[in-house]
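Right, chain A next:
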Amino acid sequence: MTTDLLLEVKDVSKSFHVPKGPNGNDRLRALDGIDLRLGKGETLGLVGESGCGKSTLARTLMLLERPDTGTVRFSGVDPFALRKNDLQRHRRRVQMVFQDPYASLNPRLTAAEIIAEPWRTHKDLFTTSRDRAARVRELLHLVGLRPSDANRYPQEFSGGQRQRIGIARALALGPDVVICDEPVSALDLSVQAQVLNLLNDLQRQLGVSYLFISHDLSVVRHVADRVAVMYLGRIVETGTTEEVFGHPRHPYTKALLSAAPTLRRADRDKTEKILLKGELPSPLDPPTGCRFRTRCWQATDLCATPPPASADPHGLGHTAECHFPLDGRVTAAR
Partner candidate 1 sequence: NSGADGSGAASGTLRVVLPQEPPTLEPCEASLTATGVVVRSNITEPLLERNPTSGELEPKLATEWTQSTPTLWTFKLRPGVKFSDGSDFTSEDAVAAIERSANNTTLACNVQGYVFGDSGKLTLAAPDATTVTVTTEAPDPLLPLRVSFIEMTQSAISTTTKVREPVGTGPYKIQTWAAGQKLTLATWDGYWGEKPGYATAEYQWREEGTVRAAMVVNGEADVATNLGADDGAGDTAVQYPNNETTALRFTNDQAPLNDIRVRQAIDMLIDRDGIIKSLFGGLGKPASQLIGPGVIGYNEALTPTKYDPAAAKALVDAAKAAGVPVGTQFRIIGRTSQFPKIAESIELMQSAFAQAGLNAKIEMMDTAAQLKYQLRPFVPDAGPIALIVMHGNQAGDAAFTVGQYFATDGAQSTGGSADLDAKIKAAAPLTGAARQQAYADVFQTQTDAVRGFAFLANMEAVLARAKTVDYTPDAATGDEMRLTDMKPKA
Partner candidate 2 sequence: MTTAQETPPAPEASKPSWFRMLLADPLAFIAAIVLLIVAFVAVFGRSIAGETATNGDLALSRLAPFSTDHGWQYFLGGDLLGRSLLGRLMVATQTTMSVSIPVVIISLVIGASVGMWAGYHRGWRETVAMRVADVVLSFPSLLMAVVVLYIFSPSIASIIAILAVTRIPIYLRTARAESAELQSRLFVDAARTFGTPSGAIIRRHIVPIVLPTLLTVATLDFCYVMLAESSLSFLGIGVQPPDVSWGLMVAQGRDQLRTQWWLSVLPGLAIVITTVSANLLASWARIASDPGQRWRLTTPRRRRAARPTIVLEKA
């Protein structure tokens, strides 16, 4: 699968300094030893509940946050060590589509200005304004907007159209990797399908890799080749989409899958919903040992000790961080 490794994240941690919490703790561990790999032309789905650190990871990969420990490598190079021209060249390779199509576009700039903005910094890409205008038109076409939309302002577009502008902007520098931070969660169902199709088409045409972040399981399932499940700053399960969705090994993944409502009431009525107890613990003082144990229905005292390193029993690249990983067949048995 990962024949051509593009991005490798090893043991990355990031904590934020925040107001003291109830336990007098003021370091919020947003990321805690993250390992990820992304191959060329691949889509890696990242799912997890709100606040588990998905955006922080994305921002770290975009160099917007500096990790406390761990390494990030793009094609073997640590971008945090780059300076000036090398850094600028690196930035072209990695671009991001933001979660909120409303907040991520400056309301005072026209669509064309937004798409052309990266070139104002990367001046060598297109030297004449004619070239730029032509490229803006190309990009608009690529994302399915009309040339006449170039001079309209973001507020004159619908959410889906705005997200297309955001995607066009991310493509302006011709990146190898596009990090999509919940690109469709602010969009309506009918529009969401349009954007997902667009991303899909672009990958086929341009061969870009995606790190696709979402909390919507059905969306991840639709777009991703591989999936990583995140819980409280840690990746608790990774594997191919079929494996993870078909035979979840971490209890959390299983709960997540079961909690998601589905259209088919028929299926639903057969399987009982796992209603997790309690809420997501505060990342200010996460539980010791396995982070999921406070909500896990099969937790024992053992779970207060650190969970074993991800095991991959079937050799399918399907790992889970759990003392009592579920057997893939358990789902059927229940």
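Criterion: a residue touches a chain if its C-beta (ideal position, glycine included) is under 8 Å from a C-beta of that chain, and two chains touch if they have at least 3 such contacts; residues count from 1.
Selection criteria: all candidates are chains of the complex that A comes from, given by their letters.
Fair warning: this is a prediction, and the values are worked out from it, not measured in the lab.
Asks: Which touches chain A in this complex, 1 or 2?
Replies: Answer for chain A: candidate 2.
Asks: Provide the residue numbers of chain A that touch candidate 2 in the complex, in ascending order.
Replies: That would be residues 59, 62-64, 87-88, 91, 94-96, 98-100, 103-109, 117-118, 120-122, 144-146, 148-149, 152, 156, 158, 160-161, 166, 169, 173, 194, 197-198, 201 of chain A.
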